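A single protein chain has been removed from this complex, and every other one stays in its place.
Our next item is chain A:
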Amino acid sequence: MLDIRNLHARIGDKEIIKGLNLTVPAGEVHAIMGPNGSGKSTLSYVLSGKEDYEVTAGSVMFDGRDLLALTASERAAAGVFLAFQYPVEVPGVANMTFLRAALNAQRRTRGEAEISTPDFLRLIKEKAPPLGISQEMLRRGVNVGFSGGEKKRNEVLQMALLEPKLCILDEADSGLDIDALKVVSEGVNALRSPERSMLVITHYQRLLDHIVPDVIHVMHQGRIVRTGGKELALELEETGYAAYGADAA
């Protein structure tokens, strides 16, 4: 599904990703852990096509396509979804309007017909309640006045509607209390499927108790420095990232 080879990327003059290799097969959930400043968030932006980040070397193949040749919206339509650490507010645009605009924009890019109003409403009715998203939240401006938990749940709702092939979750647990964390992880787990890969970026082991990964990678100074099974998270919880040269957290 995702195959990253010798990726180098920088912002301005500062190189942040320094020769990263990573392969995520279809249907697998991979976690990326690492200390602050190791380049985890940068990786998520580079994969989703945020400008300001310049790829200086390497390749990224996604679902058989050269991902780096696509614009951000083309990547979205091709099935790359980034659940933001800090979802952005869009005042005056009803959440519902935004969801539909996004879904239809992706469909148009893929050469598919736009979704009809009844079909869209049916879809929302099916996907929103399990995430505890009320009608009122759907009418409000996108993320405007949402609590931290509501924002994260709203990201998962978008993910459920857009049905991406690759979900990148950037610090999906930040700002969540334990109940909200459960709702979000259940939402994410419900989306696990043999056709869908996930890249779960997190600082802490806590999230991985709820979203159990198939593989864990440790990222440090712009590279993957270690790869292992889920027991690696527990080890990191014990020892911290000090072994990789990071300051004790």
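Keep in mind that, in the parts below, contacts are C-beta pairs under 8 Å (C-beta built on N, C-alpha and C of every residue); 3 or more make two chains touch, one makes a residue touch a chain; residues count from 1.
FYI, contacts and distances are computed from a predicted model.
A.B. asks: Per UniProt, what's the omitted chain called: "Sarcosine oxidase subunit alpha", "Fe-S cluster assembly protein SufB", "Aldehyde dehydrogenase" or "Serine protease, S1-C subfamily, contains C-terminal PDZ domain"?
C.D. replies: "Fe-S cluster assembly protein SufB"
A.B. asks: If the hidden chain were put back, which of A:G49, A:G187 or A:G222 would touch it?
C.D. replies: With A:G49, A:G187 or A:G222 as choices, the missing chain is touched by A:G49.
A.B. asks: Who touches the missing chain here, A:A77, A:M96 or A:C167?
C.D. replies: The missing chain is touched by A:A77.
A.B. asks: Return the single residue from A:A57, A:A101 or A:L234 that touches the missing chain.
C.D. replies: A:A101
A.B. asks: Need a quick check: the contact residues on chain A for the chain that isn't drawn.
C.D. replies: 48-52, 71-73, 75-77, 81-82, 84, 87-93, 97-98, 101-103, 105-106, 109, 141, 158, 162
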